[in-house]
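I'd like to ask you about the structure that follows.
One protein chain omitted, others in place.
Up next is chain A:
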């Protein structure tokens, strides 16, 4: 098989085509869709899911899963408000502490998965409940408002004509692409997902790599919390609930195998954009929210089916 056909049947390539088709279909349906203002606004809206999807790609490539990201987001959002308003800390310090808390939460996930060998699905299902419970306990159903203006720049402002948080997202995505694709860390991530025992027998730092990945997942979830709070300029304890499903959908749609060992950050990015324009385009055309969910589910199934079919030709 030539290199060209190999590229043509890559999941990421098929997804890219699908993306272009959907883009044109949506644009022809509605003339408010394909405008710079709308697209930039959509990019702003998808940043939180997108940020978390980057470390989630790593997690899923190792053959794991992190269901607790939404709860970490909620917890960190609450902590930000509490540190700033109730404890009277300066906002930058509150941000720093909140980021530290998210990192610690991710590290705890990593410890449970690696040291105690609890399957990631179960470990993070438990911490999903645990972290959300903590968030609700701390917030006592009160919300925090009145953040200073400078803070809103992150979530609602622009930098060089592009939403501020998009720069942050681009940075995280670039780091993700680079690390997974070119470094020993990325190599180890794939090796773990494909054959963990062989990775261990090769002297690769399996435990440390997994620990770092879950920790990064916690840290980025906290970062997403800061962006989220800044964008909506209020803090509530139910923030980010259910976001893990959107994140996982984007990653899997992007061609990462849920069994591990296969996947790329680029794929995740395309998957994410595809999901976002579907949501936006459909709602502009007056389709209700649950209708949109059905469409996204269908697209997910079709994308996975096509790539399975094609990978049969490529495997031998």
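In this section, a contact is a pair of C-beta atoms (placed from the backbone, for glycine too) under 8 Å apart; a residue touches a chain by one contact, two chains touch by 3 or more; residues count from 1.
The definition used in the following text is that contacts and distances are computed from a predicted model.
The chain that is not shown, which UniProt protein name from "Fe-S cluster assembly protein SufD", "hydrogenase (acceptor)", "3-methyl-2-oxobutanoate dehydrogenase subunit VorB" or "Sugar ABC transporter ATP-binding protein" does it carry?
Of the names offered in "Fe-S cluster assembly protein SufD", "hydrogenase (acceptor)", "3-methyl-2-oxobutanoate dehydrogenase subunit VorB" or "Sugar ABC transporter ATP-binding protein", the absent chain's UniProt record gives "Sugar ABC transporter ATP-binding protein".
Thinking of the whole complex, not just what is shown, which of A:154, A:191 or A:275 touches the missing chain?
From the options A:154, A:191 or A:275, the contact with the absent chain belongs to A:191.
I'm checking contacts with the chain that's been left out. Which of A:28, A:86 or A:183 qualifies?
Answering carefully, the residue with contact to the hidden chain is A:183.
Sort through A:99, A:128, A:199 or A:275 and give me the one touching the missing partner chain.
Answering carefully, the residue with contact to the hidden chain is A:199.
Just checking the interface: what residues of chain A touch the absent partner chain?
1, 182-185, 187-188, 190-191, 194-195, 197-205, 261-262, 316
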